[in-house]
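My questions will all concern the structure given below.
Excluded from the complex is one protein chain; the other protein chains are retained at their positions.
Letters A and B mark the chains as written, and numbering starts fresh at 1 in each.
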Amino acid sequence: MNMAKTESMVGAGRGNAARPLAGRSREDILVGADGAGSALFLMAPALAVYAVFTLFPIAVTFWLSFTDSNGFNTDAGFVGLENYRKAAADPILWQSLWQTLLWLVYHVVLAGGLGLGLALAIARLRRSQVFFRTAFFLPHLVSLAVVGVIWANIYDPFFGLLNTSLAAIGLGGWTQGWLSDPSLVLFSVNVASSWQGFGLYMLLFIAGLQDIDPSLYDAAEVDGASAFQKLVYVTLPGLREVMTFVMSLAMINGLKGFATVFVMTNGGPFYQSELITTYIYRLAFQSQDHGLAAVLCILLSVLAITITVVFNKWRARLRR
Amino acid sequence: MMKMLLRGAAFAALLAGAGDLKAQTLKMWGPEQITEPLIAELWKGIKADFEAANPGVKVEFIPPTGTISNGAVQAALQSDAGPDVVLTNSGIGRVTVVKNAKLVAPLTAQYENRGWKAKIYPWLYTELNGQFGGEIYEVPDGLDALGVWYHKDMFAQKGWAIPKTWQDFVTLMKKIDAAGVQPLAIGPRTTGSAGHLFGNLLQSASGTGAVGKAVGGKLSWTDPTMVTGAVRLRELVDTGLIKKEMAGLDLEGASRLWFTKRAAMFVAGPWFTANARKAGYDLANAGYAPMPSDLAGESKPTGGVGWSWLLPANSKQPELALKWIDFMLSDAVMKKRAQHAASTMIYPRELPGIEPPTPVLKDIFAAAAQGVGYNPSVYLPGSVLDTYFQVIQGLISAQITGEQGMAEIQAKMAAAQ
Partner (left out) sequence: MTMHKREWPTVVALAPVLLLVLAPFAWLIVSSLKSEIEIGQADPLSLPANLMWRNYQDAWQIGGFSELIGNSFLNLAGVVALTLLTCTPAGYALSKIRFPGREWLFYAFILGLTIPIQAIVIPLYEVLTALGLVNSLSGIVLAQVSNGIPFGIFLMRSFFTNVPDELVEAAKVDGATHLQILTKVFLPISTPAVQALIIISALSTWNDFFLPLVVLISPQVQTLPLGLVRFAGTYSSEYRLVFSGTVISFLPIILLYILTQRRFTEGLTQGAIKG
C-alpha cells in the first residue's frame, strides 16, 4: 500500500465518522473513526520501548562509527571515515569476519544437519517419539554460557571427558588439544554450540514433517517408490518451507554466537576463534575503542540484514 | 521498576538532606575470593574495625566479576551503581585503560596531603610518579613476585633441584619429561598467567635492564637482545617440554596439573598460596625459586604493582573512600593482613618483624628482598597488552615464531608511542 492512498483513506474515515457503522464498507470499518488513534494507543507501549532501546541505539551506533569515542564519559570528536580506514587495515577484523562466516557454516551444517537427520528418524516413530523428542531436546535447555563451562571441561586436554575417554578405549592416538590446536579450536567450540542448538531445529523439522500430506506417501507407495525416492521426491520438497526457516534461524543464531567462545577461549589462541561479536566486546569493553567497535557493529548488522534479505528472496521464490 | 522508583526517591532524599552522616555506605569493589572462608574472615574483621572507627558508616563488598583486563571493572565504574572505591589488579597498562576513559580520579595530591608518600617504598613512589607525567591514579596495595614453584617432595625424591643456568634448566626439564611428568604447566587462556611465565623468560634471557627499556618503549622488542626469551619459549614448545595443548588451558586448568603433581613446575606469585589452599594442596610442600638465568644477578623474581586502590571518578563517597585508603595503609591493618593466614602478597612497604604465616611466602619474600624485575603485563601500555597476551598464546600453540611474535608486539608499541 502506498502512503498517498493511506492518507486519503484516513481522510475519508474522518469524514464518515458520524455515519452509522452498519452502512459502511469493510475498508471504512477497518479504518474506523478511531483508526489512527486506536492504532497509536495500541502500539504505544511497543513503540516506546523499541524506540528507546533499539531504534535510538541503532542511530547512535552509526554516529559513533564516525567519531574517536574511546570511553563513555569523553566527548567524542568527528573523525570522518578514519575508523573505517582503520578497520579495513586491521587484519584481526578480517580474520574475525572470515571466522564468523566459517562459524555460520559449521553451525548450519552441524546443528541443522543433526536436527534434520534426527527429525527424519524420530518422526517415523509412534510409541517412542515423545521420549526421543524430549531427550534430544534437553541440551537446548542449557544456556550457552553454561554450555561453555561444561564443554571447556569436556575438552580439557588432560582431565576432560573427551581425551580421557579416547585414551580409556584405546584410542589414545586420537586425543587432541581441542581448544589449543589452531586448526581445530573454532570447530571444537562450534560443536559445543551446535550441541546446544540442534534440538530446536529438530523440533521444527518434526513439525514440518507432520504437516506433509500423508496421501503423498500413499501415492508414492502405489507408484512403487523406494524409501530413498520417497525422501527425495516427497519428504524433502515438503520440508522446503521449514528448511529455509530453519536455515535463516540457524544463520542468525550463528551470527549471534558469543557466549560459548567468550567462556571457552575468549577468542584465542592467538585470535583463532575470534568472532565479530567477541571482537566487538574486546574493543568496546576492554580496549575502549568505541569508534572501531562501532564499525564492526555496522559490519555485523550489514551481514545480518544481507542474510535475512537473501533468505526472504529465496523463500519467496520457493513459494511461487 | 521498583528499584528505579526507589533510586529516584533515594536521590531526592540525598538532595534534600545532603550531609546526613547517619546512613553512609562505602561500596568497595573487591576483594577477590571474598567467598573463601579464610579471606572472608580477614576482610570482615577489617570492615568491622573501620565501621567501629567511623560510626554511622557501613562498608559493603562487591565481589569482583573480573578485572580491568576483561572489562569487568570498566563496566562497574561506568554504571551508576558502581563502587565508591576499587581494589583490583593494576599496573600501568591496566590503569592507563581506566585513566584514558576518565573512569578514575587522580590521587596525586593525596600522596602529599595524607602522607601516603611515606607509606610505600620510595622506589615505588618514584616509579608511580614517572608513569603519567607526575599524576598518580592508584595506591599500591600489594606487590607481585613471580618465580618457579615446585614440589619439595618430588624434587627431593628424584634428586632434582632448580639450577642456576638456563642450559641446566632445560636439562632439568628434559629429565622431568623423561620421568613421565610434565615439566612446566601454563594456562595462557588466563592472560595474566601467560604473562607470568613469559616475563620470567624474557628477564632470564635479556636481563632487567633490557626488559625495563623495552616496556618503556626505549628498546625495540625485535632487538636481538630481546628476542631470545620468545625464541626459547617456542623451543620449549617444539621440544614438547611445554605441551602445545596447554594453549587451551586457563590458570585453573593449568594449576590443577601442578596441584595433582602431573606437572613439576609452575610460574606464579605469592597469591598462588590461595589457589593452593582451595585445591587442598599441602603448602608445606611448596618450594619457590627464581627463574634461572645465564646473566649475573638476573635470577630474580619479576613483578611490580600487583593490586592497587583506585578512586572511581563517579564515586559517591570520595571522602570516605580516601579515609578507607588511609585506613588500609595504616600500620595496624597492614600488619594484621601480613600476619593473617590468608595473606597472599608482598606489602607496599617494609613491615619489620612481621613473619609471613605460610612457609613458602618466606622463600618468596627472601627472593624478592634482592629486588624484583619487570613483569611486562603490568608495565606495558594498555593498547599493547592484548597483542602481548595473544602472542604468548600464539607461541605456546606453535602458530608463530619468537621473531614474528616480537615483531607483532613491536608494531603495537610503535603505534602506542
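Going forward, contacts are C-beta pairs under 8 Å (C-beta built on N, C-alpha and C of every residue); 3 or more make two chains touch, one makes a residue touch a chain.
As the structure is a computational prediction, the values presented were derived from the model and not from experiment.
Novice: With touch as defined up top, name the shown chains that contact the chain not shown.
Specialist: The chain that is not shown touches these displayed chains: A, B.
Novice: With the missing chain put back, one of A:V105, A:L125 or A:A316 would touch it. Which one?
Specialist: A:L125
Novice: Please pick, from A:V52, A:V105 or A:L171, the residue that touches the omitted chain in the full complex.
Specialist: Selected residue, touching the omitted chain: A:V52.
Novice: Given that one chain is not shown, which residue among A:V149, A:L184 or A:M247 touches it?
Specialist: Here the residue in touch with the unshown chain is A:V149.
Novice: For chain B, which positions touch the chain that isn't shown here?
Specialist: Interface residues of chain B facing the absent chain: 1-4, 7-8, 32-33, 35, 62-63, 65-66, 72, 75-76, 78-82, 250, 252-253, 255-256, 259-260, 275, 278-280.
Novice: Please identify, in ascending order, the residues of chain A that touch the omitted chain?
Specialist: So the residues of chain A touching the unseen chain are 1, 3, 6-7, 9-10, 21-22, 26-27, 29-32, 34-36, 38-43, 45-47, 49-50, 52-61, 64, 72, 118, 121-122, 124-128, 130, 132-146, 148-151, 153-154, 158-159, 161, 164-165, 168, 195, 200, 203-204, 206-208, 211, 214, 217-218, 221, 241-242, 245, 252, 255-256, 258-259, 262-263, 276-277, 280-281, 284-285, 290, 293-294, 297-298, 300-301, 304-305, 307-308.
The rule we apply is simple: only the chains that are shown with their structure count from here on.
Novice: Please give the residue numbers of chain B that touch chain A in the complex, ascending.
Specialist: Those in contact with chain A are residues 69-71, 74-75, 78, 97, 100-103, 188-189, 243-249, 253, 256-257, 262, 313, 382-383, 386, 390-391, 393-394, 396-397, 399-400.
Novice: Spell out the residues on chain A that touch chain B in their complex, using ranges where they run on.
Specialist: Interface residues on chain A, with respect to chain B: 70-74, 155-159, 176-182, 185, 265-266, 268-272, 281-282, 285-288.
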